[in-house]
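This part shows chain A:
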Amino acid sequence: MIESHLPATIALIFVLFSVLIPAFGIWRSELSQPLAVLGSGLAAAFSIIGFIQYLSDGALRYYFGGWEPPVGIEFVYDGLSGFFIMVINTVAFFVFIHSHHTAKQEFPGKEMPYYALGILMLLGFNGMVLTGDLFNLYVFLEIASLSGYALIAIGDRQAPYAAFRYLIIGTAGGTLYLLGVGYLYTVTGTLNIIDMSAMLPMLYESNAVFAALILMIVGIGVKAALFPMHGWLPDSYTYTSSSSAALIAPIGTKVAAYILFRIMLWLFGIELTDAMAPVTLFVGILAAIGILYGSVMAIAQNELKRMLAYSSVSQIGYIIMGLSLANPWGFAGALLHVLNHAVMKAALFMISGQLRLREGHSDISRFDDSYRKKYPWTMAAFTVAAISMIGLPPLAGFFSKWYLVLGTIDNSNWIFLAVILISSLLNAVYFFRILEKVYMMNPAKGQKSVSDGDRNEAPASMMIPTLILSGSLIVIGFANAVIVGILLGIAPF
Partner candidate 1 sequence: MIFAVELVIWQLELVIYLFLALSAIVALEVRDLLVAVVMMTVFSFLMALLFIAMGAIDVGFTEAVIGAGVTGILFVVVVYQTSRKSKD
Partner candidate 2 sequence: MADFFMGHYAYWFTIILLCIGLYGILFKKNLIKKTIGLAILQISVVLFFVSVASKSGDVTVPVRDQANFPVEIAANYLNPLPHTLMLTAIVVGVATLGVAFTLLIAIYNRYNTLDEQELIEQFDD
């Protein structure tokens, strides 16, 4: 009989709530946000339970319709997918709590479709991570992408155009992925990842398999904003509303990275990936360029959200670089960075949302000393997240870099090592620039000086998630040995 409904439950909770939110939202729009919070909270709880179950019993497989894998579609809750699911759902839970006020401010009267689409996007992400079938993955990819485009399109100024560009390039990427799946299916006759991974080694050096790998990497690389395909990201994250940015930025690219992990390390396996050409090295070089490019561009930005967007380009590079190292340390570092970056970016984008709520802008050049007095806690959270981004111990960001450094050394890849170090310095430049302004720069003349009485902190529903997320960076930093121990157990090496 069925051991556990868990893998399906996590995804189906989102379906349930994506139906419930419009059902209630039609007559009570203000119910949407609590329902979304409830849904993502339940999913987060279930994914944590699932991970505990995974640790004791091993991978959970769920056969939809009762059809066993090569025939039917299965959901697999193994270590990798479990880890990603936990990260995604937990971060999303906090972001939904946080978005109450920004949603009211930025798109009043549209809460119902917004939250329904947020939940649908999470459904897509969860489905992508959990599914064990390549075509099913495409379907969920499209669910996630479509809702992602919409969430990006509600914003100020050029948001719809940014979303449209993302749609064109993202759909083209998805189509290329589908073509890759088509090649693989033509050659192997199956779509199940586990089934196919057993067959592929027998098809060593087939052009079609290699082309499928390239097409899939390119297609998913678009979603992951891997270096030459990152063009859509900065505009999208800049112009979209704060709540959407906080929802998409931490998890969107991570899920795409998950698919790259799944394809390159599980489906193809590292030998087959590198059989015809040094694909991993090539991907690693792209990631390295992306790291430097993102960091340099981030320095040049004057808008907090845009800076964070470029920093995302750079940070996703770390994850992909860890993948391309193809050794246990690099793997652990990359996955730890998935967790860290999700938490850090969520916190930072949430902070930018708080600033926009209270100040109406997030223009770095207008930051000054008064912010510290007006928003002491927000700025404290910002400081913690920023220092973690830079990678100073004992905060979480340091440790993922530490493992990545170990990974590069294991491969004797000195250039990547140098890239990691240089980009850390660049990170320091663009974050300390803000910290310096916030803590040191006296307000420009003509503005009334702010005293302690003018404290204007964001509402508790925004403050608490932000503080929890930035506080958890410290916890992750100290608990990373446990996490990495688990991650090393997941590694397929």
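On how the list was made: all candidates are chains of the complex that A comes from, given by their letters.
Following the convention adopted for this analysis, contacts are C-beta pairs under 8 Å (C-beta built on N, C-alpha and C of every residue); 3 or more make two chains touch, one makes a residue touch a chain; residues count from 1.
Note that the coordinates shown come from a computational prediction; the quantities given were computed from them, not determined experimentally.
Undergrad: Which single candidate from 1 or 2 touches chain A in this complex?
TA: 2
Undergrad: Candidate 2 touches which residues of chain A in the complex?
TA: Chain A residues touching candidate 2: 135, 138-139, 142, 146, 149-150, 153, 157-158, 160-161, 163-164, 167-168, 171-172, 175, 178-179, 182, 185-186.
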